[in-house]
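This report refers to the structure that appears directly beneath it.
What you see is the complex with one protein chain gone and the rest in place.
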Amino acid sequence: MRPSGRQTNEMRDVSIETNVTIHAEGSCLIKMGNTHVLCTATVDEKVPPFMRNSGLGWVTAEYGMLPRATHTRMRREAKNGQSGRTQEIQRLIGRSLRAGVDRVALGERQIQIDCDVIQADGGTRCAAITGGWVALKLAVNKLMKAGMITSDPLIEPVAAISCGIYAGQEVLDLDYPEDSDAGVDGNFIMTGDKLIEVQMSAEGSTFSRSQMNGLLDLAEKGVSELRAVQLAAVS
Amino acid sequence: MRPSGRQTNEMRDVSIETNVTIHAEGSCLIKMGNTHVLCTATVDEKVPPFMRNSGLGWVTAEYGMLPRATHTRMRREAKNGQSGRTQEIQRLIGRSLRAGVDRVALGERQIQIDCDVIQADGGTRCAAITGGWVALKLAVNKLMKAGMITSDPLIEPVAAISCGIYAGQEVLDLDYPEDSDAGVDGNFIMTGDKLIEVQMSAEGSTFSRSQMNGLLDLAEKGVSELRAVQLAAVS
Amino acid sequence: MRPSGRQTNEMRDVSIETNVTIHAEGSCLIKMGNTHVLCTATVDEKVPPFMRNSGLGWVTAEYGMLPRATHTRMRREAKNGQSGRTQEIQRLIGRSLRAGVDRVALGERQIQIDCDVIQADGGTRCAAITGGWVALKLAVNKLMKAGMITSDPLIEPVAAISCGIYAGQEVLDLDYPEDSDAGVDGNFIMTGDKLIEVQMSAEGSTFSRSQMNGLLDLAEKGVSELRAVQLAAVS
Amino acid sequence: MRPSGRQTNEMRDVSIETNVTIHAEGSCLIKMGNTHVLCTATVDEKVPPFMRNSGLGWVTAEYGMLPRATHTRMRREAKNGQSGRTQEIQRLIGRSLRAGVDRVALGERQIQIDCDVIQADGGTRCAAITGGWVALKLAVNKLMKAGMITSDPLIEPVAAISCGIYAGQEVLDLDYPEDSDAGVDGNFIMTGDKLIEVQMSAEGSTFSRSQMNGLLDLAEKGVSELRAVQLAAVS
Amino acid sequence: MRPSGRQTNEMRDVSIETNVTIHAEGSCLIKMGNTHVLCTATVDEKVPPFMRNSGLGWVTAEYGMLPRATHTRMRREAKNGQSGRTQEIQRLIGRSLRAGVDRVALGERQIQIDCDVIQADGGTRCAAITGGWVALKLAVNKLMKAGMITSDPLIEPVAAISCGIYAGQEVLDLDYPEDSDAGVDGNFIMTGDKLIEVQMSAEGSTFSRSQMNGLLDLAEKGVSELRAVQLAAVS
Partner (left out) sequence: MRPSGRQTNEMRDVSIETNVTIHAEGSCLIKMGNTHVLCTATVDEKVPPFMRNSGLGWVTAEYGMLPRATHTRMRREAKNGQSGRTQEIQRLIGRSLRAGVDRVALGERQIQIDCDVIQADGGTRCAAITGGWVALKLAVNKLMKAGMITSDPLIEPVAAISCGIYAGQEVLDLDYPEDSDAGVDGNFIMTGDKLIEVQMSAEGSTFSRSQMNGLLDLAEKGVSELRAVQLAAVS
């Protein structure tokens, strides 16, 4: 039995509200159960120095958590610098989103995705990727409407879901109580039916290839459901 | 004429939504027009070392802005450290809220207020103080209900409003377009009909005592309206 | 009774010694009783990047305290970074001095004011502003003598004084024993009979508008006495 | 054809020289082709504060690269702080090694693994894990010989290998020229025939589950060869 | 010919004014020509953790320069951290003063020497050591008068002087114009007729043992003159 009473292959309720801020070129608030992440996209007509005159676009991401997004308050990173965990997550978000971008079609400009966790209950990095793609797509749509981009650089949504082995069972979309007890958990980032990134990790445990395949099956189900929510949000 | 079409003594629409997060002991989302600030209160039964065994409570505050809370994106402070402006604001919030606290009645514990600007359109520090008091009060109410505090340490609300001289006229509650053009602006923090803190500043200009009094009149009006919204929110 | 035996409206002895270093374009040592601040002005023909080609000048300030300027030694900021208090003070000094500068007449150059507290006994930020203006004026005079500036960008002195409520009485020019006990204190920065900046703050207390007016009356008296000392020093 | 002329399932020459420093409790120099990593183990009888009195041991790791370990010189991290990449790698090394440790058997003490890359040619994090386990094992052996540990906390070696898709082909043990051109690459950390961590990542590309399985097959072959080298080194 | 017109073996005018601040346990302003250094001594009854319960005292030093102590303004170290040069100098000052202290007689307490350069014209580290000893001695005298120390831990003054080869000639007490042109310069720290520290350094040049001996002869002359000024100051 999962703490939430969900089936092993059942995702939390997902919603994506778009255009939630007046300033950003694209924005959404994604809720996966009690995990709430605000994602904004900022278009910058300048790329980083190492890409100048390449004709290629760039997508990058930053990630943060409000200090009291968690059960007990965390120290504010603005006072202490970004932790190793934060840096690892924001590198993953940027890499994942870039894998779904046609950088030639985007043209020589940068889109910066900011993912800020308002409330956390497990799976924040996956929600950030799924929501981040929506913010990115909305910003790209604005550029296309303005005639600054002529062919869509974002063919397929990029979405992410966590799966893990909790109490001996393979389960989809871990919430915090499951995540903190899982012997094995993984993050699966996909576009269409293809994989972009797989990160599986055992804590005080190991896993077999057969278990790995079980988790991949769950992930494919979850990502296909997320994709439907993403497409509805941006249409 | 003000850019927003408001009267000189007219505040923006104010709303305070309470209990907006599942984790914090007290929380609210305050909206003053397009300025939106999320305020949370965290109760910590330990006080800072220099106050141990004093029997007195402590209230402190931290302030942040999401990178794209503003018209153009700001650099993330978690990567660059808190700016002088941020530190100045959070010192002001803490000092203002403490002025309205009976530290003996609070007992030897600390309440940490986090004020995070989700969307900015001028007056964020004032909104943070006004909303911060609501989050603080909700946390105190929880401590009183639990019997950990017996006499209410928060008698009167603390609220704050900005006023300034825009296009030669004394106006209440500057929004960003006014704030960036005002020759003189001030922040007025009050509790009941008493002043706690006054900060007035001219940029490339000066002001007379008579203008100062005009702004104080406006501030008194604004704060009394804010107090009504605060009391409705916490009741 | 004030600890120093002064009348409530009596300032400490003030002296300003000019040209105290061989290197700076302008310099003075200001003493307000036991508070001693060394102020230097450095002329830089380059302005910060955001002001290039604006034709406007800039004045900025930095503030520091020697570790043993105080009763007990403070940690050296070079080892630990500038505190929030230090940053707040140096922003105030720069803003206050700029308010008294005709930036067109100054021409596109920067003058950097350094205010270093050699010995502290309350009121260091006010002494820094008052002395900083003298250093600035001396540097401007040198530029005028050299024909690099043709019309004086500094019409009126900028001076600052603190006032507060000590032992229930409104008093002028708080020294450290008063400052650490005052329920309300304020800093008043003026040029001529106009206000540039007012900062009033209650610690564990509040104040009325009538008290505020009492402090302003004291401040006007103090600033007019300081102005006489400034003008004597630079003539 | 691979740049090195190796078969697709052929690892580089591996050697592990043990006890290469006079100070560390365990040490080795692992060479995988031109990638050379010095691994040392330091036994500390104190655990981090959050583990005190738990009775459990801890293993942690740090990773560094000499500035000229690479083709062009990198900036020294001691001058600039650890990059996000470095932090991500050292977290991976620590997590991987801990997965192979019986923390009860280790007893309440910490072993710190330092992995310093003397020369880099791709696959440094995998070499660090494989060599790090050898250094760890040698330190544990010393503790067992001294009677401080009675049952061996390290049953099976932990080893790691990278695989990827280079020029359309699935290949084992990428060197730098392959790594910088591979569309997909992954790191596989195993103990015995079980998986501990899988990290697969596409750059400007995607991969299918069948390709993923192909890489896993290669990884299993590689890890079993590494395990033989590890066991020979520590025996 | 020296730029200042001094003889090769002629020191600049030296003066040491004592008790220049109201707060420090010992203080002086040392002037060697245009090099002015304010030295304060702070007594702390606690020693650093690594010396607790050793019964031994400790003397340490910190060094700083006001930003406009130099011909062109230097960046403020409080904003940028201490430079390598600053750290090297303050380590030298502390080491030199400790060499003249009987740490048993001092007793388990720490004396912190702060040396802040008000105006620089070469030789600041030597002036800091010579003046630092005076501040230290005055603080020790106060402890002796209070009966907290019974036998004087400072038998002989510690003093320092620079010498160098300027325009081919061995000269005593380099000022800034000489220092910036000297091919060889050295700092000589002595107590009585004994050496504590010698630092000689060639820039784009070399020196012979005979030249080294020439500089040592000059240094001995200089230090004996400084010692007389120190003893006069503290008596």
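Lettered A, B, C, D and E in written order, each chain numbered from 1.
Just so we're on the same page, a residue touches a chain if its C-beta (ideal position, glycine included) is under 8 Å from a C-beta of that chain, and two chains touch if they have at least 3 such contacts.
Since this is a predicted model, take the numbers as computed values, not measurements.
Counted over the whole complex, the shown chains touched by the missing one are D, E. From the set D:V14, D:L38, D:V59 or D:L174, the residue in touch with the chain omitted from the display is D:L38, counting the whole complex.
Here one chain is not drawn; of E:Q110, E:N141, E:Q199 or E:S224, the residue touching it is E:Q199. In the complete complex, the residue from D:Q7, D:T21 or D:S151 that touches the missing chain is D:T21. Listed for subunit D, the residues touching the missing chain in the whole complex are 21-24, 27, 34, 38, 40, 42, 44, 62, 64, 66-71, 73, 76-79, 81-82, 86, 112, 114, 116, 118-119, 121. Although one chain is not displayed, its contacts with subunit E can still be listed: residues 84-85, 87-88, 91, 95, 98-99, 103, 186, 191-192, 194-209, 212, 216.
One rule holds for everything that comes next: only the chains that are shown with their structure count from here on.
Looking at the partners of subunit C and subunit E together, they share no chain. In this view the innermost chain, defined by its CA centroid being closest to the centroid of all protein CA atoms, is B. Residue numbering at the subunit B/subunit C interface overlaps substantially, since over half of the positions present are found in both copies.
If you average the Cα atoms of subunit A and of subunit E, the two centres end up 59 Å apart. Counting partner chains per residue, subunit E has no residue touching two or more of them.
By the document's touch criterion, interfaces exist between A-B, A-D, B-C, C-E.
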